[in-house]
Every structure is written in C-alpha cells, then in structure tokens.
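A single protein chain has been removed from this complex, and every other one stays in its place.
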Amino acid sequence: MSSTASKLLTERKTEQSWGNRLCRDLVKNKVLYLLVIPVIIYYIIFNYIPMYGILIAFQNYDPAFGVRASEWVGLLNFIDFFSSIYFWRILKNTFIISINTLIFGFPAPILLALLINEITSKKFVKTVQTITYLPHFISLVVVCGMIKDFTASTGIINDLIEFFGGQRTAMLMDPKLFVPIYVASDIWQGVGWGSIIYFAALSGIDSELYEACKIDGGGRIRQTFSVTLPGIMPTIIIMFILRMGSILSVGFEKIILLYSPVTYDTADVIASYVYRKGLQEFNWSFGTAVGIFNSVINVIFLLSANWISRKVSETSLW
Amino acid sequence: MKNETIARKIFVVVNTAFMLFMIVICLYPMIYVLFASLSDSNLLMAHRGLLMSPIKTNIESYKAVLQNDMIGSGYMNTIFIVTVGVLINLLMTSLGAYFLSRRDVMLKNIIMGFITFTMFFGGGLIPFYLTVKSIGLYNSLWALILPTAISTFNMIIMRTSFMTIPASLEESAKIDGAGHITILARIILPLSKAIIAVMVLFYGVGHWNSWFNAMLFLNKRELFPLQLVLREILLQNDTQSMMQGTSVADGLSISETVKYAVIIVATLPILTVYPFLQRYFVQGVMVGALKG
Partner (left out) sequence: MYEMKKIISVVLAASLATLSIAGCGGGKKTETSKSSLPTGEISYPIKTDKTLTYWVRLTSALGTSVKNFGETPFAKEYMKKTGINVTYQHPAQGQETESLNLLIASGDFPDIIETDWLSRDPDASINKKTILKLNDLFDNYAPNIKKYLTKNPEIDKAVRTDSGNYYVFPFVRGDEKLCATSGFMLRGDWLKQLNLEVPATISEWEEVLKQFKEKKGATSPLAMGVPTGFMTAYGIAADFYIDNGKVHFGPYEAKYKDYVTTMNKWYNEGYIDKNFAILDGKLINSNMLDGKSGVTFGAGGGSMGLYLNAKAEEDKTYDLAAAPFPTLNKGEKSEFGNKQLPYSPLNGGGITGKCKNPELAARFLDYSYSNEGYMLNNFGIEGESYTMVDGYPKFTEVITNNPNKLSMAQSIPLYARSANEGPFVQDVRYIEQYYKLQQQQDALIKWSDNNHEKHMIPQITLTKEETTEFSKIMSDIKTYRDEALINFILGTMSVSSFDEFTAKLKSLKIERAIEIQQAAYERFLNRS
C-alpha cells in the first residue's frame, strides 16, 4: 500500500469518534454482545449491586441500623488496623507465607503433571492421577489434626528424626518451623488437585508438534522443553498472574488450626489477626476495612504481574 | 543413543519410585479416615500416631450417620444442585469465556476489567445476603445455583483455553458463513473437551462441597444439601460449638468415629467422578481438527 493511502486510512480511523466506532462494532458483533449479556447481568446483580457494602469499612456498622443509618467514622477502621503494634508483623508474615507457597507450591503441580506425562503405562497414569488428588477432599480439620499428631514430639516425624540422630522437638511450637510445615502440608494436600488444570493443557498440545520434534532428532528432554513447556505456557502464565492476585489472601482457617501464641511471630497473618479481633467484638467494619486493604494490595500485584507478562510474552489477562 | 537409553532407564526408575511415594502419602490420609471410621470410639481416643488397621472393627459410626434421615434428603438436594448447577455454570461460563476470547471486539477489555474487578472488591456478606433475599431466592435451592453461576477464576481459565484454538479454524468457518453461535457450538466447544471436563470437575466439586450459602439462605431443613447436614454432625463434638453454651450438659453425644464416617459418606461419591472425566485429559484431541 502506498504511504499516502495508508496515511489516509489511519487518519480516517482517528477521525471517527470512539462512539461511532463503538456503534459499528455493536452492529458487526451484535450476536456476540447478545451472548454476553446474561453474563453481565449476573455480575451486576450478584456483585455490583451488593458493592455498596464497601461503605461499611468507613462506618461503625451495626446490622440493626443498616448502611443507611450507621455512624460514619471515615478512615478510623483503617487507622485502627495500621496502628496496631502487630501490623508490620502480620503483614510480613502474610507475605512470607504467600511467597513461600508461591515459590514451592506453584511449580509443584506443574512438575507433577510433567512427570506423570512421562509414565508409559496408562493404568499407572490413571491410578496416580486419581490418588494424588485425594488429599484435597479431606477436610482441613482432619488434615491439621494429622499434622499436629505427626509433628508432635511424640509423633512419627520425630521418630524419624531421632532415628537419624536428631533431637525430638514439638515442631509446631517452633516459629522457625511453622512456615516449612505450612508450605509442605499445602503441597501435600494440593499438588494432585492442582495438576489437573495442567493435564488439561497438556492434552491440548498438538501431537504433530511432538512428531516434528522427534524427526528433528529430539529426545524426551528436548521435547519437553521445545514442545510441552511452550504448549502449556499460556496456562502457566495465567495461573501465575491469578495467583499474584491473591498474594495477601492467606486463608485463616489453616493458620488458626496450626498456630498458637508461641508461633504468632511467624504464623500470625492478617486473616488470623482479624479473626481473633472479631471474636472480641462483632466488628464488621474492621473486617471490611482490612478486606479493602488486602484487595488493594492484591490488585497492585495482579496488575504488575499482568504488565510484566504482557511485555515479556504474548499471554496476559488483558 | 545408548546413553539416552541408560539415562532414560534411570529416569523411569526414579520417576516410578517417586510416583509410588506420592501414592502412599496421598492415599494414607484417606485410609486413615476409613480405618478410623470403622474403629471403636473409646479405643480410638486412646490411640495416637498411624493407624494400620481399624481398631476393633465395627460399623456403629456408619449406623449413626445413616440413621439421620436428613442424609437421604441431603443427597437428593445436592444431586439436584450439582446437576442443574453445573449445567448453568457451563452455559454461563462458556458464553463469557467465548466473548472474552474474541480478537476484535471493542468492549472486550472494559468488560474484562468490569469482571475481574469483582474478584477483588465486594460489598461483603450482609449486602450479598440482602440482595439475594430481595430477589426472592430465600428458602429456595436456586439460591445455591444462581448467585454462584460464574466463577471468574474458572472463566478466565476457560478463556485462556479458548484462545489457544487457532484462529485459522474460525476464519475458515466464517468464510463458510458461520455466525458466532455456530462457531461456539461447532468448533470451539468440541475442541475444548478437556477444559470442559475440568470445568465440570471444578464446578461440580465446588457445588458438592458447598454449605455456606445453604446456611445463609435455607431455613427449611428438608432443603439442606448434604454438606450442611454433615457439617452439623461434625460440629457435635467440636469444642468450639460446645463452648457456645454447654453450661452443664457437657456430655458428648456422638463419638470421634462418626466424624470420620461422615467424611467418607460425604466424599466417596465425588471421588468416583474423576475417573470418568479422565479420558478427556488425553492427548490428541486436537488432532482430528487440524487434519479435517
């Protein structure tokens, strides 16, 4: 195309207002927009309408008064939260636990999926897949009961430690061991279930690509790096970005079941702190305020991860 | 070549050993729960450490669980919720994922932002409760289906999967005069069997395990889904609930073993679903499409 012609075209484009372009798009993709309307309605009803609840964070909310009549306190709840002597500690712990879970827990399901992919016996594959996802279904209370039992000074892990010449300790009472125990048990419970999504991604890789690689003389290792990994990379990236979006969301249930005042130093996270505080008072506002704080940080991380991903690869959330 | 075979052999041995290890540590918790549920409750209380077999096998705990006629109604309700729920989930999620995976739609990014925003910011429990109630879903099983019709997380995953389908397939379909609905139904979905299987699993398990919304919106006990019924049984021995005002009647009514029986009763069915979905996680699903 001649340069004048293309210049004309681009000028044409910018001349048209956004509104005009939108109208043409709506017409062109009429069916598409119609298809997505139920989805939008869903989000409006169940997510956007209740969103006025965010205001609770700025009030001294009382259910009997509702949002309309509860007293406004501005940023008081946030200041309350930030001014606790434990604020930095719980923030630090939340990050540390989250990042450790990320570093060790994120790759684990991927590795498992890749390793299972190398198994030749179909039956064995099926067996391993089915069994490894079992722990996901056992309620957290039972899992934590087992963890406490195993790591107690009289438990089997200590039996092993003693066997190898070490000393028995009540492992869950040692602040230094809390995070490893937490992360390891997380992996134990979640690796099988987490690998499912990667199996699905693996099945989407065109087998012709593998053929081509083999013809080029590539062994299994070469195949893994040239075909498999790139093939599931979009899934990995999206999962990673989404994971970054829950960086501060270390759930309180497992922490509460495993921690005790002696390990607060490394174990007390934002959610567990708020939970304890909530036992004192029915303080909706405080919880909402902390929730907003969490969300803001999570969004920042999500956007950063997305931005980096956009620069570095083709895949991103948007 | 020879090196590769030896290295490969070593790898296979190590990998197999690793898999066996995984099997043991992942199977054990379930086995523990099973054995515990079949044990004598008094002796179980005194026991610590690993359980290699049930202690004084008996099925008292299962009798206690199954005696509760709410289990029957619980199962029925849950089956309804899972079946209808997953269908609606698939429908809504596919629509959303399809839209968000199209390449030349103007409002795509805005709507994407509109949706992902809700993953982070929400009004909290009380406004959600009031909204659902005001729509008239109180005391209806639909309160457990409609408000959770879409999981943004799942939709994003599905969208990613849709985006890996080559544009060339759509192009050729468009040339043949296919509209969006045709493309979605005849091309995208058939090629996405694996991801659909994943969605069925994720949503299905999600519905199966859920009890919180049921707790919020259901007053009539005959509508309770399985997990809520079982949770109540589990709580009977929980010190938390006991502290809530058992002044003098601090006697325990149900034993530890029932807790374990409850887990088995609640989980076994859903465990059997996966083997059926497995065949979709097989490579080569795409092959037919390209050749054809």
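Which chain is which? They are A and B, in the order written, and residues in each are numbered from 1.
We take it that contacts are C-beta pairs under 8 Å (C-beta built on N, C-alpha and C of every residue); 3 or more make two chains touch, one makes a residue touch a chain.
Since the structure is predicted, the reported quantities are computational estimates derived from the model, not experimental observations.
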* So that we can see where the missing chain sits, which residues of subunit A does it touch? -> 19, 23, 44, 48-49, 52, 60, 62-69, 80, 84-86, 145, 148-149, 152-154, 168-170, 172-173, 258, 260-265, 268, 273, 276-277, 280-284
* Asked: What subunit B residues would touch the chain not displayed?
  -> 42, 45-48, 67-68, 70, 125-127, 129-131, 133-134, 214-216, 218-219, 221-222, 228, 231-233, 235-236, 238-242, 244-254, 256
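One rule holds in what follows: only the chains that are shown with their structure count from here on.
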* To do: Under the touch definition given earlier, write down the residues of subunit A that touch subunit B in their complex.
  => 21-22, 25, 29, 31-33, 35-36, 38-40, 42-43, 45-54, 56, 63, 67, 112, 115-116, 118-119, 124, 126-135, 137-139, 141-143, 146, 149, 154-156, 188, 191-192, 196-197, 199-208, 219-220, 234-235, 238-239, 242, 245, 284, 287-288, 291-292, 295, 298-299, 302, 315, 317-318
* Quick one: which bits of subunit B touch subunit A in the complex? Just the residue numbers, please. => 4, 8, 11-12, 15-16, 18-19, 22-23, 25-27, 29-30, 32-33, 48-50, 92, 95-96, 98-99, 102, 104-109, 111-116, 118-128, 130-132, 135, 146-147, 149-150, 153, 156-157, 160-161, 163-164, 179-181, 184, 194-195, 197-198, 201, 234, 259-260, 263, 267, 270-271, 274-275, 278, 280-287, 290
